[in-house]
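Just one protein chain is left out here, and the rest sit where they should.
Naming follows writing order (A and B), and every chain is counted from residue 1.
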Amino acid sequence: MVRVLLFILAGMGVAPFSVHADHSSKIEIVGSSTVLPIASRAAEKFKSASSHRMRILVNAGGSGVGIHSVARGRSDIGMTSRKISMSERKRFEGSHLKVHSVGMDAIACVVSSEIYAAGIHDLTRQQIRDIYQGKIKNWKDVGGPDRNIVVVDKERHRGTRHVFMNYIFGNPTPKTFGTLLVTGSNNEEQTKIAQSDSAIGMLSYAWINDEVKAIAIRHEKNIVSPTRETIRKGNYPITRNLSFITAGEPNGEVKAFLEFLKSPEGQQIVEESGYIPFN
Amino acid sequence: MSAAAFERCMIIFLSLLTLLISSLLLIILVTVFIKGLPALHSGFFMEASENFGRSGGIFYQLMGTLLLMTGAVLVSLPVALGSVIYQTQFLKSKSLKEVCRLSAQMLNATPTILFGLVGYLFFGVYLKTGVSWVTGSLILSIMILPTLQISIREAIEAMPQKYKDTGMALGLSRWEQIKSIIIPQCYYGIITGVFLGLARAAGETAAIMFAATTFSGIQFPETFEDPVPTLQTHMLVLTQEAANPKAIAQAWGAGWVLLALVFILTITAWILRSRLKMEAEL
Partner (left out) sequence: MKNESQCMMWVFACLNFMFLCCMGGLFFFLVHESFPIIKLYGLDFWFGQDWWVGETYGALPMLYGSTLVTALACLLVLPLALAVAIFISEFLTSMNRRFVKAVLELLAGVPGIVYGLLGVTFLSLWIKDIFGLLDGNTLVTAACLLSIMILPTVLTLSEDAMRAVPAEYRENALGLGLSKWQTAITVVLPQALPGIMGAVLLGIGRAMGETIAVMLVVGSLDRIPDPWFNIFSSAQTIPSKLGREAAESIGEGTHWSALMALGLTLFLMVLVISFMGNRFLKRERKL
């Protein structure tokens, strides 16, 4: 009886190894949840086109985690949706981080679909600032329905937050006193705004859907919405590069993968994921 | 109201409360059962996950969880057995016994996220096992050490003294006594402990989420340095997409499987404990 059980236990432990005798190469990619769809899709295509067995691991965590991982050698490639900050450059000086940009993305200030339907289609930079600072607490103060604003913020190291806050506050890591709750990945933020009926937040514009609507930025008489045109022309102010980061010059499989991303096929994947390729 | 009537009321009140609480807890199980069932299409157990986990199956996640659990028990068992034998058969000093007892209690109560972080620091960074299933198994093995120890100790302490006396009367050496009397007699404790340890390791997320897992890209690990997908971390990622019904459906399915796994292991532990205990007492 005992022997049978021990045998089963041992079998469970050994089984994985007997399946694949040959050793395949492995690439580990960690970082921004914005870039993740590109990396995942590209990984699939790249693996199937490759002549030998390849494994590409893609995991989220945020731009900050991506930079930290690749700098410390815990992953081969880091994904970021923002620039490497000054303090990060200093901290990771020894790692010689190299940035490979593969596309562009815009960040929209988003609101729950009910708020959009109630007439809020654009806000000024100052209004958004005041909302995140807690000075404006109710939608009626900006021309909307009489409902308290659910201010959704992101974790401090997230690329989306850096770029958004840099535009709104002139500072990539400001203290926001009006925040009601903090989310992590784009998925989590999208969920929260969709579930609420009076939320405001920041999302990559590829994540906009029926429940989560983008509002335009108003500056004096100009109203700019995030669309492919305005982003490409540079009219829309909150844009960023989506990049893959390596420690030093890439070589071997990693280099091949990055080159694939910059190739026409890779750029098409960028477009399919909802972002803007470079050509 | 007379005293008797008051008491009867109170008893009824308590019984209703008990019924309420038991139903609440059972409703939780039933909820997981019902919500998870739709996701269990025929391929669920055998297919890989697709579309960022929003469709497909959880085969490799299940394998990953099983691998981590098994590895944890394999590492933990010798240490648990050896330490309990030492404490019950060889250790004389009262204060050292007390230290051991406290150590086990504290280990049992420690928040598991700390195991994960410090474990990753020690095994993954210092011993260079990296983010891998090996690191995960090592961390989990420390976490379930008290669980195994408790079962084994119970079995050893329940053993009638006359068995030991017989051993000594036969002139067996210490080691022979342990080998041929004590260990066989506490088999049921070992087996029970193993299954309870497996059940505890199966459900653990915080200890392994930084140190052993990946969400995509790996099916079976091929080396000792590969991370693995697990049911727990799969659920964690999907739960954060609560507005997406497909993702949540998959999360419920994975939750159903995880819960079923933990329950099967726990109930097996009970059955084995009573069966083998009876055999030992014959």
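To be clear about the criterion, contacts are C-beta pairs under 8 Å (C-beta built on N, C-alpha and C of every residue); 3 or more make two chains touch, one makes a residue touch a chain.
On a predicted model such as this, the values are computed, not experimentally measured, just so you know.
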Sole contact to the chain not displayed, among A:Ser25, A:Gln126 or A:Asn148: A:Asn148
Touching residue (missing chain; options B:Ala39, B:Met63 or B:Ile142): B:Ile142
Residues of chain A (touch criterion as defined above) contacting the omitted chain: 61-62, 64-65, 68, 72, 74, 87, 91, 148, 150, 155-157, 173, 175, 179-184, 192, 195-196, 198-199
Chain B, residues in touch with the chain not shown (by the definition above): 3-4, 7, 10-11, 14-15, 17-18, 21-22, 24-26, 28-29, 31-32, 78-83, 85-87, 89-91, 99-100, 102-115, 117-118, 120-122, 125, 142, 145, 149, 173-176, 178, 199-200, 202-206, 209-210, 232, 235-236, 239-240, 242, 248, 251-252, 255, 258-259, 262-263, 266-267, 270
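The rule we apply is simple: only the chains that are shown with their structure count from here on.
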Inter-chain centre distance, chain A versus chain B - centres from mean C-alpha coordinates, in Å: 35
Residues of chain B defined as touching chain A within the complex: 52, 63, 66-67, 70-71, 73-74, 130-131, 187, 191, 194, 214-218, 220-223, 226-227, 237, 240-244, 276
Complex contacts: residues of chain A adjacent to chain B: 1-2, 5, 9-10, 12-13, 16-17, 19-20, 23-24, 26, 28, 37, 40, 43, 55-60, 74, 184-185, 187-188, 190-191, 194-195, 211
